[in-house]
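First comes the structure, then the notes that go with it.
Note that one protein chain is taken out, while the other chains of the complex remain in position.
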Amino acid sequence: MKLGIAYYPEHDQSSQWAVDYKRLAEAGVTTIRIAEFAWSTIESEDGVYNWIWLDDAINLAAEFGIQVVLCTPTACPPIWLTELHPEVLPVSKDGRTVGFGARQHRSYHSSKYVEYSLRIVEKMAQRYGAHPNVIAWQLDNEFGGETKYDFGSCAKQAFSAYLENKYGTIEALNKSWGTAFWSQHYHRFEQIPLPAPVSSDVMMWHHPSLDLEFARFSSDGMVRFARLQASVLRAYIGERPITTNAFMFSWGDNVNWSEMFAELDVVGIDIYSSRPYEIAFYCDASRGVLSKPFWIMEFGASSQELGQKMELVRERGCEGFFLFKMKPFPWGQEQSNGGSELMTLTGEPSANYSVVQQYAKQHEGEAGANFLTAGSPASTSAKLGLYYHFDSSWCYQLAVGDRLNYTDYVVNTVYKSMYELHNGAIDILYSAEQIRDQEVIVIPLHTIYDSALEDRLITYVQAGGRLIVTDDLFRKNDRNVFLTEVPRLFRELFNWQDNNFIKDAILERSSVLLQHDAGEGQAWLLPRDASPDEWLGVMATVLGS
Amino acid sequence: MKLGIAYYPEHDQSSQWAVDYKRLAEAGVTTIRIAEFAWSTIESEDGVYNWIWLDDAINLAAEFGIQVVLCTPTACPPIWLTELHPEVLPVSKDGRTVGFGARQHRSYHSSKYVEYSLRIVEKMAQRYGAHPNVIAWQLDNEFGGETKYDFGSCAKQAFSAYLENKYGTIEALNKSWGTAFWSQHYHRFEQIPLPAPVSSDVMMWHHPSLDLEFARFSSDGMVRFARLQASVLRAYIGERPITTNAFMFSWGDNVNWSEMFAELDVVGIDIYSSRPYEIAFYCDASRGVLSKPFWIMEFGASSQELGQKMELVRERGCEGFFLFKMKPFPWGQEQSNGGSELMTLTGEPSANYSVVQQYAKQHEGEAGANFLTAGSPASTSAKLGLYYHFDSSWCYQLAVGDRLNYTDYVVNTVYKSMYELHNGAIDILYSAEQIRDQEVIVIPLHTIYDSALEDRLITYVQAGGRLIVTDDLFRKNDRNVFLTEVPRLFRELFNWQDNNFIKDAILERSSVLLQHDAGEGQAWLLPRDASPDEWLGVMATVLGS
Partner (left out) sequence: MKLGIAYYPEHDQSSQWAVDYKRLAEAGVTTIRIAEFAWSTIESEDGVYNWIWLDDAINLAAEFGIQVVLCTPTACPPIWLTELHPEVLPVSKDGRTVGFGARQHRSYHSSKYVEYSLRIVEKMAQRYGAHPNVIAWQLDNEFGGETKYDFGSCAKQAFSAYLENKYGTIEALNKSWGTAFWSQHYHRFEQIPLPAPVSSDVMMWHHPSLDLEFARFSSDGMVRFARLQASVLRAYIGERPITTNAFMFSWGDNVNWSEMFAELDVVGIDIYSSRPYEIAFYCDASRGVLSKPFWIMEFGASSQELGQKMELVRERGCEGFFLFKMKPFPWGQEQSNGGSELMTLTGEPSANYSVVQQYAKQHEGEAGANFLTAGSPASTSAKLGLYYHFDSSWCYQLAVGDRLNYTDYVVNTVYKSMYELHNGAIDILYSAEQIRDQEVIVIPLHTIYDSALEDRLITYVQAGGRLIVTDDLFRKNDRNVFLTEVPRLFRELFNWQDNNFIKDAILERSSVLLQHDAGEGQAWLLPRDASPDEWLGVMATVLGS
């Protein structure tokens, strides 16, 4: 596992860099991740570029044997851009423009924002794409971190186009959404509102199909923007890998990872957690997207925990590990008196410095990440698989009466029960094709129907697999509309003959509602609200069977 | 008790209707309530009407012996209307226009909204007013349900006129509101703001007289709109009764029921509760408005409870009982996997189907509602009366330091204590004239002075009645201003000689602050914050005396 760190040369006098690089090299940190918020330092005014400092910072690093992961700085458009083209600013759900002053004040749907972003990305790629000390690229920072949705006019226009492209005719949309309900018939796609909260006196909410489409559209916008950046870079950087730093689901999972990373080279994630099972989950979830080793682009921990956690993530497939960060920020929104950095505010090595140094010494000579290949595909599946479904997660997040915290349940209840009973990595799965030779597959809260997955699950069990699902499986179609026919999986795997959904028909609750042998395998149906103890119990039975 | 159900022919292919009607007829359901949200289906574009489907749905129902209560669809203006005349949309208290996409996106004060509403009401009345299978009409849906208040320019203008009409001169308003306080003198009625929340840094609020007038004005606007619809209908429908479906107080009681139903023919209410005493309260409250049997336009219950509750409401005077609803909605804001409907999502009879069928069989041949007479007046009063006062409720809802939940207290503390000790209906009273031969009258939290009520209470007790009031009785006048003289009731009924209000003068709390014999009767004064146990204790004493 290669060691890296977030470093901000633009925060210091250039005379400080050598001091810092020496410190890093002595600690065994061989990579720096730089420039992620440096747009206004690079391009201080429209079209005026300052490269010298960055040239120097990169070149000087090489002298200390430190390689560079270069970040595109697009998460923070400078004030001159927001002044020149106010349309780059998103509009929040309460109808107010998100002004300059923090970060992520950008609409992914603004063509001006995209244009200026791609311009600086291309300038950076031209200058550093072939630089021998720049070994990889990170796109932007935490897509959708603070600003996930835009309710402004750019988004409105893009959303109409998205819907038109998807539904073809407004009649098709009306029919599949059921707009006869509450007189919601639309005549034109442009009439469909963005689902900003309804400000009524008593709680009211938007059409669930609209909500789900807007969540997808918002994820799509980020994916599209990332792909545009990647394709600009690709022309200049050769085989150097491109990643981005995704944030943890527990802060909101509105970016579909499968789609985000499909055209990138390696999965990158930021992990801040003190719970080992949660860290393990995010490692497994990151490894699962492309079925190969991954990078942690940001990691924070106290000195008491850091060493242990570095071993944990290494064992679960982390090949590039970037601590956040070298120094505490004395100013700005993330100012602090320090804690997880390598240095203290006064410039002394912190307790974490020795932890990192010791790790580096212990692992000296081990094969680290080969950044240019960025993770070779895993040869075999883990014994256990857990299915994560973005659409179902969004469906539950957006629900009103039926709202639940999908991520919390999947991570803190389901995954935790697997982690506690199973020693080793677990496959986190995002698509039917990823179901291969795992012995047990768990699919909680997958409430949105997916026919490819249904087919695969049936053959999986019939061929000997063990499957655990919850009783809300396949209740809605991908328009967020309830199904009115029971899918064949229930007949095939549970011998369910009733023309009613299992959840509606079984009134007495137990920790396992149905358990059935089907072909060579077995299937279990659990109530959606099974408790952590119930999951542990069932999981113990299934793993033992 | 006639059985009906909410049905939405516009949600299905017409081929489905016969299937559904047959099901209903077999269950003993003899009435459907239709079209309540069908504006965009009926009038798909401005002035373009589609009647055939509704003709067919009504006529086909007749073939199955099913009669129709027809609803005016005005709670959901179609998008073409909101586009054509954006002024029909209300503005919420945070200054944002309530956009299209949910329901009740209409300002009762917009003349365009009223104009288009009355136009479709008249069209429906012309077409179906004399239809032999249309036996009654429901106006709109849950007036004031989601959108109670409008803070937009239409409301602003109407409110100025309301105040001018009520106060005559601005000097009179200034004087009775006490605008010398905080330099709030107004010169013209147009200057008086709508009481949207004050966005100060530390909590600030509006003038209490302004708040109370705005609450009344908002109720008046709904009453006015209902009456306009009723008068349009009346010209075409003959003796057929008109109602509307009021919603439960516990969701907000901002429509004054006495005024709303005064010019309608029968009280309709929507009841969703699993607490028998609460259901009983709403039945009594509905029966009380016009002192005659009432209808329940929507009712929801699980199969375990439905049968029992149908008996409960029948005993308390319900003549028309409409279950909500025939089928679960798979899409839209009220989508669900089902529960209280007659059918499941998959089109099978639900557990409730047999409950309803069984009820219908048991009560076959009983005199049901004669919808054309819509409830004959009750011959005698109940033994107990409980007074409900909208103005006092609003006064407490709008208060700052003194805020309390009037409805919660009246229903869950006071009424509950009466329900538990008294077997039988209780009169809910809304005016002094309704105090007749009840043996005990309870008037909690009636903080707004009413001289007619004062007179009636004095004669009531002197003639032998037993009266329970709380110590906040008659503290403010109808401008929401504290009285500065003690009303004579306290002298007459409690022999209170002090020139201070009882509440201010008695510092030691007990469950009964004063009890006095006056003439042939007795009066009890309880602290406003008497607990449920205290109410039970006092009520037991009074009922036993």
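Should a chain be cited, it is by its letter among A and B, assigned in written order, with residues numbered from 1 in that chain.
Keep this in mind: a residue touches a chain if its C-beta (ideal position, glycine included) is under 8 Å from a C-beta of that chain, and two chains touch if they have at least 3 such contacts.
Keep in mind that what you see is a predicted model, and the values were worked out from it rather than measured.
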item: Residue of A:P73, A:P195, A:P241 or A:G465 touching the missing chain in the full complex; value: A:P73
item: Option touching the unshown chain, where B:A18, B:A130 or B:A180 are the choices; value: B:A180
item: Options A:G28, A:G252, A:G519 or A:G537, residue touching the unrepresented chain; value: A:G252
item: Sole contact to the chain not displayed, among B:Q16, B:N59, B:Q191 or B:S510; value: B:Q191
item: Hidden partner chain, residues of chain A it touches; value: 8, 10-11, 37-41, 44-45, 73, 76-80, 83, 92-94, 96, 98-104, 145-149, 251-252, 328-338, 344-348
item: Hidden partner interface residues of chain B, rising order; value: 94-95, 177-187, 191, 193, 195-196, 198-210, 400-402, 475, 479-486, 499-501, 503-504
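One rule holds for everything that comes next: only the chains that are shown with their structure count from here on.
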item: Whole-Å gap separating chain A and chain B, where each centre is the average of the chain's CA atoms; value: 48
